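Right, one structure below, let's go through it.
Shown here: the complex without one of its protein chains, the others still in place.
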Amino acid sequence: FTGCSDESSADDKGGSAAAGSCDPADVKLVGQVRNESNPYEAAWLDGGDAFAEGVDLKQQRLTYDGDSTKQQEQISQLLAGDTDCLVMNILPNGDSDTPPIVEQAQEAGAFLVTQWNKPADLNVTDYDQWLSHITYDGVTSGKQIGDALAEAIGGSGGIIALQGILDTGAAKDRFAGLEESLAANPDVKLLDQQTANFSRAEALEVTKTLLTKHGDEVKGIWAANDDMALGALEALKAAGKEGEVAVVGIDAVPDALTAIADGSMTATVSSDGPWQGGIGLAIGYCVATGELSVDDIADDDRAWFAEQFLIEKDNVADFATPKTDPADFECDNVFSRSQGPIS
Amino acid sequence: MTLTSPAEDVDVAAARPQPRRGVSLRDAGPPLALVVVFLVFAGLSSDFRTFGNVQNIMDTAAVLAVVTCGITFVLMMGSIDLSAPGVMGASAIAVALLVANNRNDNDLGLIGVLIAILLAAGLGCLSGFALVMLKVPSFMTTLGVSAVGLGIATLMFAGVQPNISDETLASLAIDRLLGFSYLTWVAVACVLVGYLIQRYSRLGRYAFAIGGAEEVLSLSGVKVAPYKVAVFTLAGAFYGLAGVMVTSQLSAGLVQAGKGYDFAAITAAVVGGTLLTGGRGGVLHSAVGVLLVTVLTNGLVQIGVSPYWQGGVQGLIVVAAVAAAVAPQRRRNQVTK
Amino acid sequence: MSVDQEAAVEVTAPAPVHALEVRGLVKHYPGVKALDGVDLVVRQNEVLGLAGENGAGKSTLLKALVGLVRPDAGEIWVRGEKVRLKSVVDAANHGIGMVFQEQSLVPNLTAAENIVLGSEGRGVRRGIYRWDTMRKLAQEQLDKIGSDINPLARTETLSFADRQMVEIAKVLRIEQRSQHPPVIILDEPTSVLESKEIETLFTQVRRLREFASVVFVSHRLDEVLDVCDRVSVLRGGQSVGEVPTAGAVPATLHQMMIGSAGSDDHYHGNVAEPSDQPREMLSIRKLSAKTFRDVDLEVRAGEIVGIVGVHGSGREDVCRALFGAEPTSGGEVYLDGKKLDLSGTRAACAAGIGYVPAERKIEGMVGPMSVADNMTLAKQESRCVGPLVSPPKQAGVVDRWIERLSIRTPHRGTAIQRLSGGNQQKVVLARWLVADDIRLLLLDHPTRGLDIGARSEVYRLMRELANSGVATVLLADSLEEAIGMSDRIVVMSDGRVTSEVPCVAGAKPTPLDLVKEMV
Partner (left out) sequence: MNAPTAPAMAKPASDAAVVKGGPTIGQRLTSMMPLIALAALLAALSIADPDFLTQRSLTAVVRTSAPLVVLAAGATLVVLCGGIDLSIAALASLSTVLFAMWLPDLGGMTTLAVIAAAGTIGAIQGIAHVMLRIPSFIVTLGGMSIFSAVALVISDAGPIRVVDRDATKWLTQYVGGYVPMAFAVALIVVASISIVLKVTPLQSYLTATGYSESAARLAGTPVDRVKVGAFTVSSACAGLAAVMLVSRNYSGSPTMADNLLLPAVAAIVVGGTAITGGHGSVWRSLVGALVITLLRVGLPIVGVPSAYEQILYGAIIVVAVALTLDRSKVLIIK
């Protein structure tokens, strides 16, 4: 792996942010997520660290408490420093936070990879510092777990849905996926839907209320992420309905995998945090050091859906210990998990 | 400034006033509102008026009730406390790491719970000390301590979710006594203890007096500083217990365990009739406020108000409730801050 | 328990040492020397009067005696022992307690709690309240002063006089802290009391003398002479002498206080017959509100009308209602022939009404604001050129009034809370005079806490204003003041006007006449 970086140092330094002009040792890696107080994002930053270690660098870990303004403020401050060989792997707080990050990175000449959130009409190909945008197909995952849920309750019965933060694309797409699944499973009835803001504690309260409202009609709970699914599980426990109601979520956080393994949860969809933390930096690093050129990246790889897996009881063991695989971060391998461009 | 009451209070009827025991008109507002709101929802939704839902409301109110118990003492002094999120986060993670869990081999059981509460009390104590030693307004010290608490929680969290396997703690949220979960009974006990502290302990009465006229206490030779610190410590302990309760409910220690509880508790206390300026109200008032707020949240879901609108409707009702509650006491030259 | 028994034991105590002695006490404040080498002796079982102009340093001296003010130099001796008093507790342990000039009770606690506050003793065991004991302890205290207040009444529901009694009951708790006979300090306890209540208080003070020493401060010199055994006089932070009360007259004291002969007739030339302008300035028709009903009242331009009545008679509320500070439920008010808008204080101000509230500290002044800003608060035009504030103009106006009313302040920029009570009151009065548009003045206890000289100035000012056509409604500090200043007196009781007593010079009623009308 180190081989690919050796070759690139041959280029002379223009002192500017021209692609490929960076000495690997000069590359500055930054990973930014909401906070380190949830397992998924902490694992993401750890994945970034793992990649950085692989190339003898250190990743600067930034968090912004899920506060859009703070994220923007940090980015401006970051870009006001030395940006020549700056590589940023960013999780924008919401769709609307992506454009300003992109504009600023473009202006400052930093290499940017974003994940999850991007307005649909913002095209990566319009920029040359914004190398790539990676996300998971929320509609598919929402539908996958919806289908799994329908199957688990025997194809008919009432379910309730816990939505994510209402103004995020992920929440909307996943719910759209659920609606597709409902269309395909006409006997499954959506009894109620509420937002629990991707939060375990809120999901607990909301589920309790919905359980008392709909009682035994509730056969399944569809949650837009695992945290909420886990909150719902606790609510079921409190209501003495553990095991009677099927629960599905998305993200494959460790606790959810445990729950699937012991049968209290039905399904989740993986989104590989450590890989996400590493891959963004890897793409940026490859371009910065000249291993890859922006022009050579296929348009389809500029904004793409990463591979995700439906995890159920039978395959949960494969995902039990999430780890980064250095091979995934080889410069000719970085797009290998692509499931196709974001339409 | 002296805090003798303004002149218009002076010339009340010449007859010697009897002490007010029992319920006064001023105290009747919030319970009345609670009954009215409950009846309205019961009329609107058949799901609402089930016993199951009442259970659910009580269970849901438990954590908020405990937090509000703590904050009430602070508000009674005329101070404010925004530290609940940080303190609860710290105690939630701490307890999850101290009882049987998936991260380490600790299995301290109740002692773990006690340590978590002590940690929380320590954080509360810190707010109090910063207030009396550095003379920084409690608004700021508690905001700062909340950040410190979140920081400590994040440090302890260290990237891996601690899940608890302690039977006792986990069962508190699940097992029921007389139809209500043990956590609800914990909350009821807290309200009772809080009431006894407020009524029969020097700490409680002094907190009340500090809100009435702090400088008079110093003139009477009472050193208020230790009592202020003690009140913040007590409040911290309540938040700590609340953090433990959240951990018990979720079977996991979350850094965000206390998110939003600061403003929710203040709202509940104020809706219940505790004044932000201090010296009025109490734990029982606050308990009514908590029920009012919880019934409102639950009722809006039950009657199917759109999730987008719920917050707004709730805000409107809270403002209306407070407006109705203060209406009878409105005077022209009254100070409202 | 029996007070007499205790007193008997103490009286036989041998040493005739002084209960309290002060030598050369000095205290500086920024820009002021509040105490400049004061000497004072308080003997056992005596009532010592302390007299002096506003700002003479009385309160500062007394605060030093209870450990609230740390003197810069000088000594305090208690029963022949030199002490350093660091706190109220310290002073209480030495048997010294004080009733403060401004009432100091916690309004939302019960009377019982207030009485034992800070020295709960058996009332609190290990931090736990024992209400029964506490009530008993409080009842003992109340019995001592012969008060029948319910100890479990919430303090804010008590009348002003009752609250004063609670304060005295409270201060007597220091007996429990020290084995010696206590020294009780009363700083202007009478300034807010009605005459009947003052009588009760004096009975108590005389009783106190049997087992305690009392230091008594009042600006009413006749009172001082009445209740005290000896009077010590302060001037400009220095002791200027002491006189036994036997045979002394107010004029003697006054002369010592100001350092020169004072005038006897301090109601200044109240010789003017009701002004020769017969015009109705204020006319109230059937005004009603929560605390008063169907009040009719006329005040002519240049007339001073005193309203007298006990607490609860509603007279304060009539004034507040006229100023738009209290809602009314019916009736009409005309000012100079025009219907008055009672909807708020702003309208009243604009119509040319000025109001001096009784509770100066809370309602009269903005403590941390400067003297200048306080003085120009109501009449902003007095310091503005067009819509803009002109600092030079303000300085001119303010300095002129500071001089005219001889307000003692280091600077016009000094925060008003640093002034002595009397000087604060002058600033509050000046607030309505800085602009020339005042037509009706509502004065609620305008001389409360003022020394005899300042009072006399205020009287003169009121008279001059009246002569220039201002109508005045006066809620006087005492019946004597009402009689002295008013051209006409209206008696209110139970929210109604019950009678009207003409009060022109030469045909003044006696206080007794008025009391008869009031009951």
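Observations on the model:
Note that the chains are named A, B and C in the order they appear, and that numbering of residues resets to 1 at the start of each chain.
In the analysis below, a contact is a pair of C-beta atoms (placed from the backbone, for glycine too) under 8 Å apart; a residue touches a chain by one contact, two chains touch by 3 or more.
This structure is a prediction, so every number in the text was calculated from the model and none was measured.
Of the chains displayed, those contacted by the omitted chain across the entire assembly are A, B, C.
Checked against the full complex, the one of B:Leu44, B:Leu108, B:Val148 or B:Ile303 touching the unshown chain is B:Val148.
The missing chain, though absent from the display, is touched by one residue of C:Gly247, C:Gly337 or C:Pro387; that residue is C:Pro387. Which of A:Leu62, A:Ala223 or A:Ile283 touches the hidden chain is settled by the complete complex: it is A:Leu62. Listed residues C:Leu342, C:Ile362 or C:Leu450: the one in touch with the omitted chain is C:Ile362.
Touch with the hidden chain on the side of subunit A covers residues 35-36, 60-63, 65-70, 72-74, 76-82, 94-97, 99-100, 103, 119, 121, 166-167, 169, 172. Even with one chain removed from view, subunit C keeps its contact list with that chain: residues 30-31, 236, 258-259, 277, 301, 323, 325, 344-346, 348-350, 352, 355, 357, 362-369, 373, 376-378, 380, 383-384, 387-389, 399, 402-414, 431, 433, 436-439, 453, 456-457, 460-461, 464-465, 467-470.
Counting the whole complex, the residues of subunit B in touch with the unshown chain are 1, 6, 77-80, 82, 86, 130-131, 134-141, 143-152, 154-155, 214-215, 263, 266-267, 270, 275-276, 278, 306, 308-316, 318-319, 322-323, 326-327, 330, 333-337.
By our rule, only the chains that are shown with their structure count from here on.
One inter-chain figure worth recording: subunit A and subunit B are separated by 36 Å, centre to centre, where each centre is the mean of the chain's CA atoms. Measuring from the averaged C-alpha position of subunit A to that of subunit C gives a distance of 73 Å. Distance between subunit B and subunit C, defined via averaged C-alpha coordinates, is recorded as 42 Å. Here subunit A touches subunit B in the complex through residues 35-39, 42-43, 45-46, 163, 166, 193-195, 199-201, 204-206, 208-215, 230-231, 234, 237-238, 240, 253-255, 258, going by the rule given at the top. Subunit C makes touch with subunit B in their complex at residues 68, 87-89, 92, 100, 102-110, 113, 117-120, 124, 127-129, 131, 148-150, 152-154, 156-160, 162-163, 170, 291, 310-314, 316-317, 320, 324-327, 344-345, 357-359, 361-363, 367, 444. Put simply, subunit B touches subunit A in their complex at residues 47, 50, 52-53, 55-56, 59-60, 89, 150, 153-154, 157-161, 163, 173-174, 181, 246, 249-252, 254-257, 259, 298, 301-302, 307-308.
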